[in-house]
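Shown here: the complex without one of its protein chains, the others still in place.
Should a chain be cited, it is by its letter among A, B and C, assigned in written order, with residues numbered from 1 in that chain.
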Amino acid sequence: MKKTISPSRPGTTRRTLLKGLAAIPAAMLLATSAYASDVNSTGLAVTDDTVTVGILHSATGTMAISETGSIQAEKLAIEQINASGGVLGRQIKYIQEDGASDWPTFAEKAKKLLVKDKVAAIMGCWTSASRKAVLPVMEQYNGMLFYPTFYEGLEQSPNVIYTGQEATQQILKGIDWAKKTKGAKKFFLLGSDYIWPRTSNKIARKHIEKLGLKVVGEEYYPLGHTQFNSVINKIKLKRPDVIFTTVVGGSNVAFYKQLNAAGIDLTKEKPLVLTLSVTEDEILGIGGENVEGLYASMKYFQSLPNDNNQAFVKAFKKRWGDDIVIGDVTQAAYLGPWLWKAAVEKAGSFDIDKIRKTLPGIELTTAPEGYVKVHPNHHLWSKSRIGHAKKDGQFDVVYESKELIEPNPFPKGYQ
Amino acid sequence: MYQQKDFVLTIEGLTVSFDGFKAVNDVSLYIEEQEIRVIIGPNGAGKTTVLDLICGRTSATAGSIKFKGKELTKLKEHEIVHAGVGRKFQNPSIYEDLTVFENLELSYPKGKKVWGALTFRRDQDVIDKVNEIAQMIFLQEKLNSPANLLSHGQKQWLEIGMLLIQDPELLMLDEPVAGMSVSERKQTAELLQRITKDRSVLVIEHDMHFVEEIADRVTVLHQGQVLSEGSMDKVQNDPKVIEVYLGH
Amino acid sequence: MLQTKLRSLAPKNDVVSFLILAAILLVALPILFDIFRLNLIGKYLTFAFVALGLVLSWGLGGILSLGQGIFFGLGGYAMAMFLKLEASSPENTAIQSTPGIPDFMDWNQLTELPWFWEPFHSFGFTLFAIIALPTVFAYIIGAAMFKRRVGGVYFAIITQAIAAILTILIIGQQGFTGGVNGITDLRTLLGWDIRTDSAKYILYFINVILLLATLVVAQYIRKSKLGRLLVAMRDSEDRVRFSGYDVSNFKIFIFCIAGIFSSIGGAMFTLQVGFMSPSLIGIVPSIEMVIFAAVGGNLSIFGAIYGALIVNWAKTILSESYPELWLFAMGAMFIAVVLAFPKGLAGIYESYVQPWVDKKLKAIQDKKAKK
Partner (left out) sequence: MFADYTWAELGSIFAMQGFSGLILFSVLLLMALGLAIIFGQMGVINMAHGEFMILGAYITYLTSNLFSTYIPELFGAYFFIAIIFAFIGTFLLGALVEWSLIRHLYKRPLDTLLATWGLSLILQQLYRTVFGPREVGVTLPDWMMGSFQVSEMIEVPVNGMIVMVITLFITVGVFLFLQKSRKGKQSRAVVQNRAMAGAVGIDTARVDRFTFALGCGIAGIAGATFTMIGSTGPTSGQLYIVDTFLVVVFGGAASLLGTIASAFSISQAQSIMEFFLSGSMAKVLTLLTVIVILMLRPQGLFSLKVRR
């Protein structure tokens, strides 16, 4: 049985980094830190100069494609925090566990992290299914999960901080924008067949109908489906102004390639395609030339011009390589460790119950996406943005909501 | 002419075609009680197919097979067995992974349904009957050895024994002495003579000496049709038969 | 060869093996491991139910089903539906627009409980369903296929396709099934909180006792005439048929039994892990279940249990330290079992360990005799 609380797979770069950090005089650290017992009354893995957190994503299996970016972002954030003196003067160590794209495994590993390793927080999960599997474990053993993915909402747990957008934050402004700027009247909703697309489309449909516009079709295909010619024909028949898609994973590649081949040129915007599910990450697999002209509605794009983001992108590339891209979820995953650090330092303790009290209201002015703030419902206030995809796989930000959008995981009137 | 009721097995107008090829064509065959009937004929004459048709392994295109007045063509294999027809295959087909005893036991006519098989007990009746049959087929010494250690001839006997334990009224044997030594062949002939006391036997065989030894009557099949029928003498002197056997 | 192997498991040996297994599961493991690991072992053991079923249907009967996840799922979902209804009492779900129905139904605008959920309010019915559902399902699949003499490879591929269909259906009909997330957040069983450590201990022991009982049933079937018939059918199906047996009925029976075993495993999985999801039903988990039986030795009912334990244990350990090695190891295991160790662990034990033990025992006896 492995009981060590060292990072399970330190890369070489990480090793050198740690060596460098070890050179920081211990005395200096001690000067700023209280003794472990004072900041940790519940037996978490906190020593006088370290604190351990867990990283729980799929490194193998079908979801590894998506979760890699989150792992990288979380590690980067942890390293940066360590370099700047750690949390309450303690260096963060992490234990990385592989959820292997398998929900029971996620639950099992989450439990291991909380029960065996006594981690002070977990950065992790990607799919809703994995979060749902982990949730009862988090609540039973009173852990704190920082969950990065934009998701369907309908959840609010005292043991989870949702650093991605819930569905209304991502959808409503996007549709408003399509109506106002593009004069869209008819929408065709298309998604992979599972809970996030269905919930998102439900919210989208209500909103479209509230605006007095029309939904001319709604279709779902099994995950991994690769034949979209029939639905493309249906789309041609219905002549929508907007194809609103929540297709995920490998299906995306097939969908955009076939859309393109069927003569629907995204750059002509007849119809325009608005997606919730294609970030810069996905474009790597789809190919920039296939999605040129696509609009995406989310809170973060790698091309955001603000200074925070410039620094973040630079650091990320320095750490993980120049040809890497950063998508919405990756940025949200990056926020997790920083939010946790801020909450811990505000509480002056690692105790979960104490940071739960301080978390609402925690704000980050240094977030790559700009200013964010934790809402009492454990989601983040964030802006809505629309990106316009270019051939090189990056987005031009063509719209940004003026104000922060309030998270509303249980939207009245949209259920 | 024959009286209908004397026959154990009545086959009339039996035909089967595989994609247009008539493997068996309008065959009629009448077998009496306690008769040993041997079917001979060149390769591809349809001998084995006739047995397949009787025991339900192949379904007939046309014609009827009546066993003790019961139509067999509509029954499933196991129902035909329960009606009293037993069949030995050309290649000895026994359960190699089981012992001789278990081979015979599985053929014992009890516990043939799922539930019966689950609750089957090896009582004295079973043991006695298995011993009796084992003696008959010269295998009483081998009862506890695995069947895959038997010689080829012994396997043939074992399969015959597995039929005998069911006490069928019609026994069909496909080349029972193929691959046997001379002495084994003699023993087999004896065995057949003994076991036909209360049943009819239908045999396919190539070995003419053996046929002569056991047959009451012989039927010659050629290209799916009955070419000749009667005593061994009659058949051997039938010019049509000579033509078929020597003409090739 | 095979026959001598079967023979070598004389009744006395079986009793000893059984006692050793019971001692390991009931005494040694609970002492050695804390509740976290023990709960994991409990989870692995739920797959041992499936492996046991596969030993009977595949090892003995030659029927390889690549869709045992179907039955695992039926049992698991039946139990999960019951627990979910209990967790969705009107008080617990007061914030929903329709209190008293499971949360995911509420999100999907269902305003009343679907009719097929209603009977799962009753624990008695749920237990009945855990046995009856797989039986009916296996009977329909089995009757359709075996009566028409579809077997072997075709059966494997068709069961696999059925598993795929069931997964798509469950994911697509999320209002009724919880979709890809599955049925989660299960709390109490008849008011008893199943999430506490003490409950996990009790569930572990219930699981082990059920498993041992299942093992006894499997052993009974194997030793009965029906067990010998299955072996006989694998050797020469025609001979069995022409000995007056309706072969298809026996195949259907053993397939149903394998289904029931899997279903019990699924129900125990739900209880111990606390949720059920389509990821345990589809093609990949179903084939993984086959490897548990294959590694243990597809003719050995004890091997099935050790196989399920060891493969899952290896998976946990390997994926903790070397996640990328796990698939290589798993792939290698499939190939090794097929090419080098067709009788799995049980075969290795019989050809290497047992002769050694026998020799030692004999040496001791000889010594005693000399004195």
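Operating definition for what follows: contacts are C-beta pairs under 8 Å (C-beta built on N, C-alpha and C of every residue); 3 or more make two chains touch, one makes a residue touch a chain.
Being a predicted model, the structure only gives us computed values, none of them experimental.
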| request: Based on the whole complex, identify which of C:24, C:189 or C:330 touches the chain you can't see. | output: C:330
| field | Of A:83, A:237, A:311 or A:398, the one touching the omitted chain in the full complex | value | A:237
| note | Only one of C:168, C:199, C:212 or C:348 touches the unshown chain, namely C:168
| field | Touch criterion as defined above, residue of A:81, A:262 or A:315 at the omitted chain | value | A:262
| request: Since one chain isn't shown, list which residues of chain C touch it in the complete complex. | output: 64, 66, 144-145, 148-150, 152-154, 156-158, 160-162, 164-165, 168-169, 171-172, 283-284, 287, 290-291, 294, 324, 327-328, 330-335, 337-339, 342
| query | In the whole complex, what residues of chain A lie against the chain that is missing from view? | reply | 59-62, 64-65, 68, 193, 219-222, 224-227, 229-234, 236-237, 250-254, 257-258, 260-263, 281, 283-290
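We adopt the following convention: only the chains that are shown with their structure count from here on.
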| field | Distance-to-centre winner among chains (Cα means, whole assembly as reference) | value | C
| query | Once you find the CA centre of chain A and the CA centre of chain B, what distance in Å lies between them? | reply | 75
| field | Gap in Å, rounded to a whole number, between the CA centres of chain C and chain A | value | 36
| message | Counting only residues that touch at least two other chains, what does the list for chain A look like? | response | none
| field | Per-residue overlap in chain C, given as positions that touch at least 2 other chains | value | none
| field | chain A partner contacts - residues on chain C that touch it in the complex | value | 36-37, 39-40, 43, 95, 97, 103-104, 106-109, 168, 171-172, 174, 179-182, 184-187, 195, 273-275, 277, 279-280, 316-317, 319-321, 323-324, 326-327
| Which of the residues in chain B end up touching chain C in this complex? | 55, 57, 76-78, 81-82, 86-87, 89, 93-99, 102-103, 105-107, 109, 111-114, 117-120, 146-148, 159, 162, 166
| request: Report the residues of chain A in contact with chain C in the complex, numbered from low to high. | output: 1-2, 8, 59-60, 97-98, 100, 102-105, 107-108, 111-112, 115-116, 127-129, 132-133, 135-137, 140, 152, 154, 193-195, 198-199, 202, 220, 222-223, 410, 415
